[in-house]
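Please read the structure below before turning to the comments.
Shown here: the complex without one of its protein chains, the others still in place.
Chain lettering (A and B) follows the sequence in which the chains are written, and residue indices restart at 1 in each chain.
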Amino acid sequence: MHGIETLTQGLLLGLSSGITCLATCAPVIVPLFLGSASSTRGNARLLLEFLGGRLGGYLLFALAAWITGRLVLGSGALGARATGMVALGLGALMLAYGILKVSGIQLPLPAAAQSHSGCAVSSLRTRTWFRECPRLIPAGLGLFSGLNICPPFVVALAQGAVNHSLAGSLLFFACFFAGTSVFFIPVPFIGSFRRQKALVYVGSFSAILVGLCYLYSGLMQCLLPVTEP
Amino acid sequence: MTAIKSFFGYSISFLAIPLVMAVFIGLGSWSALLVHGTRVRISPWFSGGDVARIVDHGTYVTRIYHPVFAGIFGQRREGFVQVDWSKKAFVPAQIDERVDLAGEGTPGFRIQWNTLTDAITLTSVSPAVIGLRSHDTLSDRLVVRVNLRNASY
Partner (left out) sequence: MTTKVQPQLALQTPASNRAPLAFGWISSVLIAFPMLQLTGLLLLGGPEALKSFTRLRLDATLTVWLGLNGVFLAMLRSGRTNAYRRVLFVLIALSFVLTFIPNLLETRDHVAFTAGDMADCRIPFCHMVIPMVLIPAAFTKTIIFPGSLLTGFASIGSMVVLWLAGSLTLGRGWCSWVCFFGGMDEGCSHLLNRPVIKTVDRRWTYLPLAVLLMIMLVSAATLSPTYCEWLCPFKSVTEFESVTSTRVFIQTVLFASLFIGLVVVLPIVTRKRVQCALFCLMGAFQGWTNMLNIHEIRMNRDACTDCGRCVTQCPTFSLTSESVAAGGALTSCTKCGHCVDACPRNAVSFHVKGTKLFASPRLARVLFLYPAFLFLAAIGGGMMVGALLRIIRLVTTGSLI
């Protein structure tokens, strides 16, 4: 992926999954914002720190994804087929994720893996760190909320991995961050998160549609002949 | 205040009737105003883009269009170039055209098209040429689109 395509795809993946990200993390993040500052300027500063931490987390993962991609996938025809297989797997993952979310079915996971919202922020260890170092809260929240291993994030990881250049991977994740962040911007200012359930369902259906797109793309990449540039 | 709101409410509601009539009666004018005012065009991915050069063969002309690489932000890695032959009645049954993409005298590709049998051959000269995208006989012209790599990407 190059330049504008990277930007577009990253931004659009972020936008399409941002609702899901927000719906997953908001139940933890919104009360923390509400409890931290009282003025709009204070909230804006908190939000910037939060988003800064989140961006930092994403860029770290962009680096990790790219290194993994170079080591595992390689290039050429085999790389193209592998990319197709990855797309198929991701499509199935997004599809399953969306179906589980919209149906409300809970997987029988161990209690430690089940959190209130699936957001990394809510783990006991994370909360302990924040209690000991409250100054870290906004940026740290951002960093850890970005570590939410939800299927949209996994899809972004995979896209970053198949990128040929490190700059492309970083750009992709920066754009993915921008896309998801659009939905976080109003959070500190609206006081309460109304219609959260509606957004969860819209996000879940979006995940299903994204999954179907990836399934089709992966199928075509696996079945159609690879043309060398 | 209630009276004012009611007045405006009923007025706006009533005005919908002449608005609808004006829209339907003057639909052509409103459409032209919208299109010319916004200066929109059909996307070059569908229209083929703008004509870059015309090659005059006397009885018919060959039009070479600007390559299409337009993306929503900037340009794409791949696109196509459209070539068409107009004054269809005078176009020879066997088209053999060397298309100069950049207008520098160096052909980018060669099209050989037997319009009677619809057999078409694309011979690439420039490395930017990927392959044939489509060829069609329209009501007033013959059109070929050739896939290209964006050299400036």
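In the analysis below, contacts are C-beta pairs under 8 Å (C-beta built on N, C-alpha and C of every residue); 3 or more make two chains touch, one makes a residue touch a chain.
Owing to the predicted nature of the structure, the values given are computational and were not obtained by experimental measurement.
Take subunit B: the residues that touch the chain left off the picture are 2, 5-6, 8-10, 12-14, 16-17, 19-21, 23-25, 27-28, 30-32, 34-35, 38-48, 70-73, 82, 134, 136-139, 143, 145.
If you put the missing chain back, the residues of subunit A touching it would be 8-9, 12, 15-16, 19, 102, 198, 201-206, 208-210, 213, 216, 220.
Heads up, the rule we're going with is that only the chains that are shown with their structure count from here on.
Centre-to-centre, using mean CA coordinates, subunit A is 38 Å away from subunit B.
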